[in-house]
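Take a look at the following structure, please.
Complex shown without one protein chain; remaining protein chains in place.
Labels for the chains are A and B, by order of writing; each one numbers its residues from 1.
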Amino acid sequence: MDKKFVTLTIDDQKVKVEKGTTILQAAKQAGIDIPTLCFLKEINEVGDCRMCIVEVEGRRGFATSCIQKVEEGMVVHTNTPNVMEARHTILDLIISNHAKDCLTCTRSGNCELQALATKFNISKIEFEGERAEHKVDDLSPSLVRDFNKCILCRRCVATCKNVQKIGAIDCINRGFDSCISTVGDLSLNDVNCTFCGQCIEACPTGALHEKETIDELWVKLKDPDAVVLVQTAPAVRVGLGEEFGMPIGTNVTKKMVTALKRLGFDKVFDTNTGADLTIMEEASEFVERFSENDNLPMLTSCCPAWIKFIESYYPELLPNLSSCKSPHQMFGAILKTYYAKKEEIDPEKIYTVSVMPCTAKKFERTRQEMKNKELLDVDNVITTRELARMIKQANIDFNKLEDSEFDDPMGEATGAGAIFGTTGGVMEAALRTAQDKLTGKDLEKIDFEQVRGGDGIKRATVNIAGKDVKIVVASGLANARTILDEIKSGKADYQFVEIMACPGGCVMGGGQPIKSSKTISDVDVRKLRADSLYSIDEKSTVRKSHESPVMKKLYEEFLEEPGSYRAHKLLHTHYNKRDKYKLDEKQN
Amino acid sequence: MKTLEELHKIREEKRNELDLRVNTKTDTREKHILVCHGTGCTSSKSPEILENFRKILKEKNIENVRVIKTGCFGLCAKGPIVIIRPEDTFYANVTPNDCEEIIQTHIIEGKNVERLLCKDIDGTKVSSLDELSFYKKQKRIALKNCGVINPENIDEYIAFDGYKALEKCLKELTPDDVIKTISESGLRGRGGAGFPTGKKWELTKASEGNQKYVVCNADEGDPGAFMDRSILEGDPHSVLEAMAIAAYCIGANKGYIYVRAEYPIAVKRLEIAINQARDYGILGKNIFGTNFDFDIEIRLGAGAFVCGEETALLESIEGRRGQPRVKPPYPAQAGLWGKPTLINNVETYANIAQIILNGAQWYSSIGTANSKGTKVFALGGNVNNIGLVEVPMGTTLREIVFDIGGGIPNGREFKAAQTGGPSGGCIPKEHLDTPIDYESLKEIGSMMGSGGLIVMDDTKCMVSLAKFYLEFTVSESCGKCTPCRIGTKRMLEVLQKICNGDGTELDIYKLEKLAANIQKSSICGLGQSAPNPVISTLKYFREEYREHVVAKTCRALECKAMAKITVNEEKCKGCGLCQKHCPVDAIRGEGRDKRVIDQDKCIKCGTCLTSCPFHAIG
Partner (left out) sequence: MCENKNCCCENNGKDAFLEELFSVYKPEKDNLIQMLNEIQEHYGYIPKNVQQELSEFLSIPLAEVYGVVTFYSRFSLEPQGKYKISVCLGTACYVKGSQKIMDRLTDRLKIGPGQTTKDGLFTIEETRCVGACGLAPVFTINNEVYGKATVQKLDQVLDELIQAENNN
């Protein structure tokens, strides 16, 4: 007998699967679908919702197929009348306590509960009853919590607590009064939430979504006096197409540019250019700090959720952060100064919009530091999903759009800028520039395979100009914690650290198209999107930021040199220790 | 630290000294006044009684009389209880003011205090405990020491063969021998489901792991059940001893007792017992000179019924919300912190030492074919002798309710008995003669549960009763899985609708459908058994449900919304008592007139019903 494999019967089919497989996985391998709701591969495998129940011969009660492992000779039935009635009842009960406003819900069409209701052909609710009414929390600039749509699957809790090790939300109260909330039911704005938005990606329904800012954008787009400039982050172009039924990771850069123009934006720019600018500043900052052994390791600073995290949890390491603003903030500042002057536009009339794969960027743009002469660098941040929503609202047939190019003069970005959208990308882009600067040569070896791939933590040592540079790339805040603890305790002596809050980096950001639990189980979404970015990089004519003609011109005409007074004023920032919570003790 | 020899010596000396506690014929000039210090008696001032006795004895310079604090005697309805040994005189409902008289009359003059003697159901005064019908059919194994020894004195426990079983196990038996004995005794878990204890030990022993745990589930949560508390309060060492034996068998060195914080007396006595056992070297390193180490920690529950479920209990010990885990894996495979863990409840443990000392055959000779030994029930509700009773398995419900419990008070009729608390069901009149054991109870739609046994008379509405239990389940559901979280709530809503007089026949169908699906698909025992009270009342009292939804009446008049209270002209004697008690002057009539209830004014409070001496109102 083969010890590594187990043979069992599922719905009269003999199935041979690896030992340790769950009944759910085994059924999938046999082509049998078992419905799930609370299941999220490797993140939430708890069996709470009970949708995945099956009958196992000889066992009392149902088995929880998402958790229970197969056993030799097991006989499983996934769709007996008993199972089906129980599933229907469970689904009925869940919907009976759900705010059924699907017509106006942001998740309509991409909701796992709605999909199951359709699949099970639910046409009426048999067990209607009291529904828990909850106030919607929309006080934060990034996230909205609407518990009226929550089905208590706890995927968000597991993500926040285990994947990100933040635990801003948890299950509170008990029984029918159970709900997912924060301490004291405070707004997410007043707790330790980093606004990374990973909870949204985990949510099967519309209980969690970004704070939408489309309405004010439409107003600006209609305003003839406003000059509405838009920039799009690298990860957006490899996610947007999914909202229009294209394969995961499809590069839709040129259709996206056309769509943005159709929506009425005056100019469409590429945040990759902002990323090039970030590299110019950050690489030179690193070279300086590395040479002088000052405040090492240097920590990257382009991820706003990560910034909020370190400000709250590791304020003692703030001096190690790079002082660079994030690419879109830098770019916003440049648009309202250099570009405005060049194009002779009154900066007051410019309305800068960033399309981001991120929810934390909505918060970032409101930070006190992110302005110049009282003018905000960025006036509006919308997510990839919101852009898709706008395109749909405008009744644009995205799939049929012709191609167009980003607008000059900030148009052509390097491949280094493109890979900013994936974990390891910032590090690789920075190393390309740093090694040239340190050696004074134009090096050809520019692919840093050590920092690519989906691992949460990637450690490497690279040799630059005869010196070993210890680098580490971490994505996901739990991994960030591991690295920071190593640094704090003196266990590690890194020189350069890249951290992204979202596991996998921006391609998996909290503002990206939401994939169902089933898709996540079957497909490596991160890889598909990241590969698409690497292929953009590969095809780029220029792949080092400091060789970008746009950069050269920008520094020549305006910024002088990296780290100059003007660069500092516009492109750099500072950080402050932040309280994790704003607890209100007034009630006492 | 005591050597085995020293322990043996304590046992021998103490046993002689305490012989009068169990032997009425003891030839001694000493007397022991035992004052019950269970929770019931404590709350009716038994500590004050104890103090008074001691004070008076001192004032009067009386020697040879000791006043002892004991655990529960069981007959809580008669508390506070004082028993004087060796003559075994039973004084009921004693107040602190009675102490003087007891000392003077009983101790000094050698006569019984007639007015305080306990009365049996038929009104006869009994002078000794054994004469009470309440005790006649009982057999005390788990409660053996309750009411006999001072639970705060380890020497008294040792005197009655305490820690002898542990010594036997460590010195003479292998773990397999012990497990074999437990298996052969037929002991099954007393916490509810009745899993064979020996089997559980065997499975936990067989699980691989260098760290294992023994846990005592003392989170007695069934409303109306208090046998575990009584054992912890009256004989805490019996639990510690059994846990040590279990640890020896499965290879654990650490134990936890998870006990409700609502049981402060039990917690205190456990703490005292653990400290005493440590002082004597019975807990700690190298117990009895062997290489067996074992220690116990107390963990307090914080008010969540679901923590009585074993995996929820483990979650709670680990410091989290008491949300059950999906099984398998069972705790025997992966329990506390993922390590193999043995969990038994208090009453189960309380049987262990007795089985080891008296043998598997002795134990298995008691009880029925598949349920061996005794079971402790907390008898409550509409029954005369409310209290704790321990009977052999197989005793009939009729014996418990009528012979031991003394029947139904106020001339009312027996309607049903509820066992198993919110997880159990109702047993109607026609099953009064069923011998009670795990299987028979299940067969008639109830379950053993932890041992609550609530008697209901004919003034109880069975739909309301089902609603009561569902209210309990809804407020105690942990909220983890859908069927229990939302399903029980929906069941409760349907029951509320029916009790409000708004139900339809479709609602009965809905109840049944919900019940069946919640039972099958919930994660843990709480959810799986939550529908039981509805299912069993529907089974035996379906007619009452139908009356509620079709005729819109509640025969027990408990469902106020549809109740119409009237006076039966034939029975009414015109005494006017109902009129006097009515809070809203809704009753008309003068002199010896038959009374009439003004339905417009009546608020259906039911005061007149209880005040009528002729049962003429209904």
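Here is the rule we use: contacts are C-beta pairs under 8 Å (C-beta built on N, C-alpha and C of every residue); 3 or more make two chains touch, one makes a residue touch a chain.
In this text the structure is predicted, and so the values were computed from the model without any measurement.
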| item | value |
| --- | --- |
| Candidates A:167, A:264 or A:347 - the one touching the absent chain | A:167 |
| Chain not shown: contacting residue from B:255, B:421, B:445 or B:483 | B:421 |
| Listed residues A:192, A:250 or A:354, member touching the removed chain | A:192 |
| Contact residue for the chain not shown (choose from B:196, B:224 or B:501) | B:224 |
| Sole contact to the chain not displayed, among B:11, B:69, B:460 or B:520 | B:460 |
| Residues belonging to chain A that touch the chain removed from view | 161, 166-174, 181-184, 191-192, 580-581, 583-585, 587-588 |
| Contacts of chain B with the absent chain, listed as residue ranges | 38-40, 43-44, 75-79, 221-226, 229, 261-263, 299-305, 316-322, 378, 380-382, 386-387, 418, 421, 452, 454-456, 460, 468, 472, 478 |
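In the analysis below, only the chains that are shown with their structure count from here on.
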| item | value |
| --- | --- |
| Rounded Å distance between chain A and chain B, as computed from the means of their C-alpha atoms | 55 |
| For the chain B and chain A complex, residues of the former touching the latter | 304, 321, 326, 328, 474-483, 485-490, 493, 510, 513-514, 517, 520-523, 528 |
| Residue ranges of chain A touching chain B (in the complex, touch as defined) | 46-50, 53, 61-62, 64, 67-68, 82, 85-86, 89-90, 93-94, 96-97, 126-127, 129-130, 152, 171, 173-178 |
